[in-house]
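Presenting subunit A:
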Amino acid sequence: MSEVLEFDGVSVAFGRVRAARDVTFALRRGRVLALVGESGSGKSVTATAALGLLPPSATVTGSIRLSGEELVGAPPGVLRAVRGARIGTIFQEPMSAWNPVYTIGAQIAEAVSVHRRLGRAALRTRVLSLLSSVGLDEPDRIAASYPHQLSGGQLQRAMIAMAISGDPDVLIADEPTTALDVTVQAGILALLRGLRDTAILLITHDMGVVADLADDVVVMRAGSVVESAPAERLFDAPAHDYTRALLAAVPSLTGEFPAAPATSAAPVVSVRDLSVVYDRRVRAVDGVSLDIPAGTVVGLVGESGSGKSTIGRALAGLAPVTAGTVTVGGVGLGAASRRDLRAVRTRIGMVFQDPASALDPRRTVGDSVAEPIVLHSRATDARTRVAELLDAVRLDPSLAERYPHELSGGQRQRVVLARALALRPALLVADEPTSALDVSVQAGVLALLASLQREHGFACLFISHDLAVVRSIAHRVAVLHRGRVVEEGTTGKVLTAPEHPYTRRLLDAAPVADPRRQRARQASAS
Partner candidate 1 sequence: MTEMVFSAPPAAQRAHVWRRLRRDRWAVTGGVVAVTLVAAALAAPLLTRVSGHDPYTYDLDAVSGGGVPLGAGGGIGAEHWFGVEPMTGRDLFAIVLHGARTSLLVGVGATLVAIAIGVALGATAGFAGGWWDALASRTTGVVFGFPALVFMIALSAVAPPEIPRLLLVVLVVGFFGWPPIARVVRAQTIALRERTFVVAAVALGARPHQVLWRHILPNLLPTVLVFGTMLVPSMIGMEAALSFLGVGVPPPTPSWGRSIGDAISWVQLDPMYLLFPGGALFAATLSFNLLGDGLRDALDPRLRELRR
Partner candidate 2 sequence: NPSGPPGETTAQKGGTLRILSSASEFDLDPAKSQSLAITSSGLVLRRLTTWDISPGKPPAVVPDLATDTGTTTDGGRTWTFTLKDGLTYPDGSAITTRDIKYGLERSFAPELSGGLGYHKALLAGGDAYRGPYSGQSLDSIATPDDRTITFTLTSAYGDWPWIVSMPAFAPVPKAQDDPADYGKNPVPSGPYRIASYTAGSEAVLERNPAWKQETDPVRTAGPDRIVFQLGQDTTVAAQRLVADSGDDRSAFGANFVPPAQLAQAQANPAVKDRIVTSSPGALAYLVINTKRVTDLRVRQALAYATDKRAYQVASGGETGGGLATTLITPGIPGRVEYDLFPADPAGDATKAKSLLAEAGRTAPRLTLLVRSDGQWSSQAQALQQGFARAGIQVELRTEEYEAWREHVTSGDRDDWDLTLTSWQPDFPSANGNIQPLFASGEIGGGGFNLSRYSVPEVDALIARATAEVDPAASQALWAQADRRILQDVPVVPLIYTRNSFLRGSAVQNFVIGEFPAYPNYLKVSLKQ
């Protein structure tokens, strides 16, 4: 087994913040190494160091060798030849990683032609085939779309297509499936598994994915590697306490369902026959009706691109509604005056799917979290409240004075969640609020949500691709497929006795955090 990419005592520091300390591991051809660990533990930073793409404020020490060639401090020419061609990268936050002014197709084509000359037609064919290979069924439309016209999952898959376009020796996949529903995720995992010649560095929080794909696992915490072992051994006999805690926190598809609260008279949210059409062509939401009673968490699951985020935005009056009505707190959003709309919005907490772009780059994290408080109350102690909120989402309150770009993906996601919770909303619209969180932090955040929810009884639309997460928090579940609600009911009923074939497929595709069982499932599937 040849070592393609070796990390040897790599440390990364941002001023006095030591993001990674003495990290050592190696990737081998044809094998998948999973890098797991706490959110903010330095996973992304370590991986990015290999590409020499950390911001100038970072100092990298140690050694990273690609087939023996040193990358740390390598001249720009060397790094450029490596990037894209020998190391492909899937970045963690797909939405902000795309250039907003070019179509997806053009950006992939650019990546393809950096390292290989192709004619126009050949280039186009290649782009389209790459897009279909990642499970996008309308490659033409996707290629012609601008980033803002696509859903999070679509962008993520396009990003994967771009990363593998150069047939790299090494693929760095930073949370490649965070925005994907389990059916699509299964397809992507199969695709990655198929890249037999490539060494893959897989960064993920999803132990199911790890179990499915990884050959070796490295566990990081607070910048250091705490354990590294072959996958099966790690799952069987985790050596480190943190690893054990991590595995214990993996949510499962078994156990108690949250008890549905007594439904009160008027639902907080009432959606009737909602349709949303983008650009006169893309029917993103098609006649959806949905109620969210007070005190109820409705989980919205469904295929990537099925319109989940669109519905979430519609609840805050942010989507171009073409038909139907959305009533929130008794106010019909379509006909509401600006003032009413604003009044409604102050009572909605909104977590956008892409935390990186949802934060003002010129404001500190603390400022962003304090914003709703400053906007709507004359509270003088915003600082204490901000500290409280950050603490609640398990962030060190000292992060408050950092800027968004100085945080890790999971940290940003929690900042956005903290902001949404700041005013104790009557309705929380959470679009993939925990997708970037490792299971232990995720468990904590879910517990927080559940307890807040019990305490304040807010209604919640919880959009997630992770059935286990939905199962642990949602009282009711709606399943969305191609813009329509195909099934709706209590969590217990939908997840144990699914009626619609799509729901069944969803349930079947969810990976479990056990390498042996995953392997068995793969064998029976193929």
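Structural remarks
Assume contacts are C-beta pairs under 8 Å (C-beta built on N, C-alpha and C of every residue); 3 or more make two chains touch, one makes a residue touch a chain; residues count from 1.
With respect to how the candidates were assembled, all candidates are chains of the complex that A comes from, given by their letters.
Quick caveat, the model's predicted, so the values are computed rather than measured.
Here subunit A is shown alone, and of the candidates 1 or 2 it touches 1 within this complex. Every residue of subunit A that touches candidate 1 in the complex is listed here, in rising order: 14-17, 55-57, 148, 316, 318, 342-348, 350, 352, 354, 357-367, 369-372, 375-376, 382-384, 386-387, 397-398, 400-403, 405-406, 416, 419.
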